[in-house]
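For reference, the structure discussed in these notes is given below.
Shown here: the complex without one of its protein chains, the others still in place.
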Amino acid sequence: MSFEPVVLFFMLGLLAGVLRSDLKIPGVVYEALSIFLLLAIGLKGGVELARHDVLDLAGPALVVVGVAVLIPLACFSVLRGLAGFPRADAASIAAHYGSVSVVTFAVASSFLASRAVAADGYMTVFLALLELPALLVGVFLARRGQGQVGWRTLLHEVLAGKSIVLLAGGLLIGWLAGPDGIHPLDRVFFDLFKGMLAFFLMEMGLVAAGRLADLRRAGPFLVAFAVGAPVCAGLLGIVTAGLLGFSVGNAVLLATLYASASYIAAPAAMRIAVPEANPALSIGASLGVTFPFNLIAGIPLYYWLAFRLHGVLV
Amino acid sequence: MSFEPVVLFFMLGLLAGVLRSDLKIPGVVYEALSIFLLLAIGLKGGVELARHDVLDLAGPALVVVGVAVLIPLACFSVLRGLAGFPRADAASIAAHYGSVSVVTFAVASSFLASRAVAADGYMTVFLALLELPALLVGVFLARRGQGQVGWRTLLHEVLAGKSIVLLAGGLLIGWLAGPDGIHPLDRVFFDLFKGMLAFFLMEMGLVAAGRLADLRRAGPFLVAFAVGAPVCAGLLGIVTAGLLGFSVGNAVLLATLYASASYIAAPAAMRIAVPEANPALSIGASLGVTFPFNLIAGIPLYYWLAFRLHGVLV
Amino acid sequence: MSFEPVVLFFMLGLLAGVLRSDLKIPGVVYEALSIFLLLAIGLKGGVELARHDVLDLAGPALVVVGVAVLIPLACFSVLRGLAGFPRADAASIAAHYGSVSVVTFAVASSFLASRAVAADGYMTVFLALLELPALLVGVFLARRGQGQVGWRTLLHEVLAGKSIVLLAGGLLIGWLAGPDGIHPLDRVFFDLFKGMLAFFLMEMGLVAAGRLADLRRAGPFLVAFAVGAPVCAGLLGIVTAGLLGFSVGNAVLLATLYASASYIAAPAAMRIAVPEANPALSIGASLGVTFPFNLIAGIPLYYWLAFRLHGVLV
Amino acid sequence: MSPALTCRKLVTIICEAELETLLLPELARQGAHGYTLTEARGQGARGVRDGAWRASSNIRIEVLCGVGVAERLVEMLQTRFYADYGVVVFVVDVEVLRPGKF
Amino acid sequence: MSPALTCRKLVTIICEAELETLLLPELARQGAHGYTLTEARGQGARGVRDGAWRASSNIRIEVLCGVGVAERLVEMLQTRFYADYGVVVFVVDVEVLRPGKF
Partner (left out) sequence: MSPALTCRKLVTIICEAELETLLLPELARQGAHGYTLTEARGQGARGVRDGAWRASSNIRIEVLCGVGVAERLVEMLQTRFYADYGVVVFVVDVEVLRPGKF
């Protein structure tokens, strides 16, 4: 259960943050790298998609998204019912955990690649599809019994948000241009991917270090939740993948998608749609605990589980 | 007449802008990428130049620049005489169309490369040479009959401006160091070129989307001009190339240079030298119409024309 | 005694600065590139280190650091005793010259590589070790006879400063992950290194151009010092390398380390620890004179000397 | 000062960067004719906002306007944003040229 | 406030980024001893300036100075730049230490 070398960069960033190093990566570099990663992931998925029949994905996609909706519902019940969190906070955290983390997905892909376990490029389509529904569920939960939902604003915020635009745009360009059309761009979008991911993870470590203070305010229940939720969701992913007859590699990726918590689209969307929720709680949990947990222990765990359960389920 | 895959990135940026996406590429990334592209184009040209006798270029260069001066003169006559634009505006727009767009040139080179049509690296020399004269003509036209031209300021603004410094600097370094000296830098300046161009085009799309509002104010004549001018100038380029005995590839590049309108050096220079001209008109036309037109339809058209006329002219 | 092609980029930047070009590289690009270079150098060293027994380095490291402490002491005597500089200024300049310049080291490595002269990757360990001691010596010299040294602040400033964190972090990651673990990152951290260095040198040229004005205030003695000190320190490096039985390549690198003056860690540390020293003097000398001198003449000179003296010393 | 200058209000708003899309349209709705925006970092009751990523960045918005618009802006901020967002606002008297513009 | 503080003028100029090279030398010529500059975005009569590239970026310049220099700066802006460029200026009274510096 060893982890990916790129994860060491995350730890370096975390350490630098904890030591109050003057190492600061400018905010615009963070922006630029996240744009690069989203676009590159989209392109890669699109190029792979060009090799498949897109319609074959419709069935699995429906199941994958349908099952995924259970995650925010379950999270909400636990946080509100069991731990008595305020409605808005419970709903916002649920939305974060129902949605997905692009970087966690990228680390899982890279983890599989270095173990030579095949996974399908079209998994990126699920990545793009899973971003939105949980956010809608979260807003619905926060607003139940109250009329004033700005659905249009929310939908625009997410669908025209940079993660969907870049993932979907990359998918489309990759699909239209195909492997040959994209080939001259491989040097930037594919060859540099892993190094850029390492760099970005170092930044994420610095950012995560800044969230650790929030965790003290959040209390032990939320910290436990931030470890327990991804494990349960990951298991759900492996089972779903098994029922859909996915390969082991795809099962690991689906588990990672279910287990990961969003920190790009969700924070922005929740801040607009559920402003009374405290962002320190949701971001502290997702970025301060779940993200490092998934990188270091979660992905190897889902990998191990997927191999264990593969024979049983398929 | 299909277009380059990189053009899809421009369209993605344009779409994101039109949809009011929160995808925003920080201004410093725009700056950094444009510096990279200018330097890389210069280096590439310089390395190629090291394989030729520079003096052989003096004759063609004189003709190429001499003919190019006709473009701003013709544009000015049309805009002032035909459409009654104010003198300053007509002169400023003429200067933009007489000068050149580095990115359009890069897309045309890449268009030729993916069709395996050879073109000479020293065409970059013309790119650098064509930047300035039209700007001088524009200022002359704007100031005719008025004494107060700050020629020194203008010359300094353009000659010490970043596009000339980087293009000419790159040419010189490439020429001095030669293919062997530059070889260790190939990984950055040549291998990454096309991917960076794609990224930059996405930014240009976002920027261009912001100029579309200006077009409504500009009126239909200017929009028609922004399509008609490049076509005529492109034709002029093909004819000139034919008379000079250029190869088809070089003819396409010269046509593109003549047809393209500047949006790096010209806006800055005109803002200083002809401040009473409205920049929304010149930038709206060059970036909102001519730039996309050239990417999508212009370059394929000049390519098609160059092949048609090659037999006839040479 | 010809210099590296990358040095041409430094000259281009310098020229652009002197010509007051509008070429400005945004401060965040400077930050991002310096982070990249430090991390890449660290990683490379760490990967090489994984091939050696780390304990074997302890002896040479002690000698290398011990001898290096002579440099700031000698500089201080010259500046204070001979030229009568104020105590704080003499101490601060001495600290700059005792510490090291990462970029000068990188150019020297690249100089050796293009001449196919082998050097050991673990020299990076000395780079990291040599950063701190001279700064401590500098503060000690500035504060002798006065009680109020903030040693804790200073140690934190340097040890948690970005250059140590990135160099040491990179070394550690490279060492832990080993060549195989880092291999997927080679495309970014190794293949792009030299191109990024070229880009960064262009920025350094722009920055150095801005320091030339300071030199006029500094006076001719400091300018002479800024050329003489690196030559003497370089010679000391070659002799030390000879006594330690280093290869010629390693001797050139050690000479360069001794000869180079810091402009990342030292300015920041001295500004905090010896605030009454005038930064225009130390940065003007180290960045305005010594840095270009080393790039253009120093490195080729140490190379030539190292080869001359190799037979004699070893 | 010089007779050419007229008195106006400068309203400065410091808030989370995420608020930009909600806040800017609101300014125009209250009658502001323009604004100037700079990126900022900071610290306040909600902890450090270090600008490392958008979710912990601030923006600083300045609006030059008349007394009436200034009052409306302050009230709008108070009723719509104060409860849920980290918003700081301060108002100062300034002298401007071309008062009709603001 | 404290007796150590003296009254001076703070002149704030917001304008297109392209103007920087023309404007900065002008400040010194009118007697300003220094300035502070931040990058900005904004909106006004000439539309949105979103900072996506230099041609649509603004700068925000602050000059601390005496009444006389402030008046000259305002007049210089009015006569040289107001007609052709998007320039906004406002002046406010501030208290400073070391008044001789400004």
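Letters are used for the chains, namely A, B, C, D and E, taken in the order the chains are written, and counting of residues starts over at 1 for each.
By definition in this document, contacts are C-beta pairs under 8 Å (C-beta built on N, C-alpha and C of every residue); 3 or more make two chains touch, one makes a residue touch a chain.
From a predicted model like this one, the values you see are computed outputs, not experimental measurements.
*Asks:* Thinking of the complex as a whole, which visible chains are touched by the chain that is not shown?
*Replies:* C, D, E
*Asks:* In the whole complex, not just what's shown, which of C:V100, C:L206, C:V231 or C:L295 touches the removed chain?
*Replies:* C:L206
*Asks:* For the chain that's not shown, point to the residue among C:H52, C:H183 or C:R271 touching it.
*Replies:* The missing chain is touched by C:R271.
*Asks:* Residue by residue, what part of chain C touches the chain that was omitted?
*Replies:* Touch set of chain C with respect to the missing chain: 24-25, 27, 30-31, 157, 203, 206-207, 210, 213-214, 263, 267-268, 271-272, 275-276, 279-280, 283.
*Asks:* Residues of chain E in contact with the chain that isn't shown?
*Replies:* Spelled out for chain E, the touching residues are 1-2, 4-5, 8, 10, 24, 33-39, 64, 92-98, 101.
*Asks:* So that we can see where the missing chain sits, which residues of chain D does it touch?
*Replies:* 9, 14, 38-45, 58, 60, 67, 70-71, 74-75, 77-78, 82, 88-92
Going forward, only the chains that are shown with their structure count from here on.
*Asks:* By the touch rule set out at the top, what is the minimum number of steps from chain A to chain D?
*Replies:* 1
*Asks:* On the document's contact criterion, could you list the chains that touch chain A and likewise touch chain E?
*Replies:* B, D
*Asks:* Going by the contact rule set out at the top, which chains touch both chain A and chain B?
*Replies:* In this structure, the chains that contact chain B and also chain A are C.
*Asks:* Could you classify the chain D-chain E contact as same or different, where same means more than half of all interface residue numbers appear on both copies?
*Replies:* Because under half of the interface numbers appear in both copies, chain E and chain D meet with different residues.
*Asks:* Determine how many degrees of rotation, between 0 and 180 and to the nearest 5, align the Cα atoms of chain B with the equivalent atoms in chain C.
*Replies:* The best-fit rotation has an angle of 120 degrees.
*Asks:* If you tally contacting C-beta pairs, which pair wins, A-C or B-E?
*Replies:* Higher contact count goes to A-C.
*Asks:* Between chain B and chain D, tell me the centre distance in angstrom, where each centre is the average of that chain's C-alpha atoms.
*Replies:* The computed centroid separation for chain B versus chain D comes out at 40 Å.
*Asks:* With chain centres taken as the means of their Cα atoms, state the distance from chain B to chain E in Å.
*Replies:* 35
*Asks:* Of all the residues in chain C, which ones touch at least 2 other chains?
*Replies:* Where chain C meets two or more other chains at a single residue, that happens at 22, 28, 192.
*Asks:* Considering chain E alone, which of its residues make contact with at least two other chains?
*Replies:* Only 21, 39 qualify.
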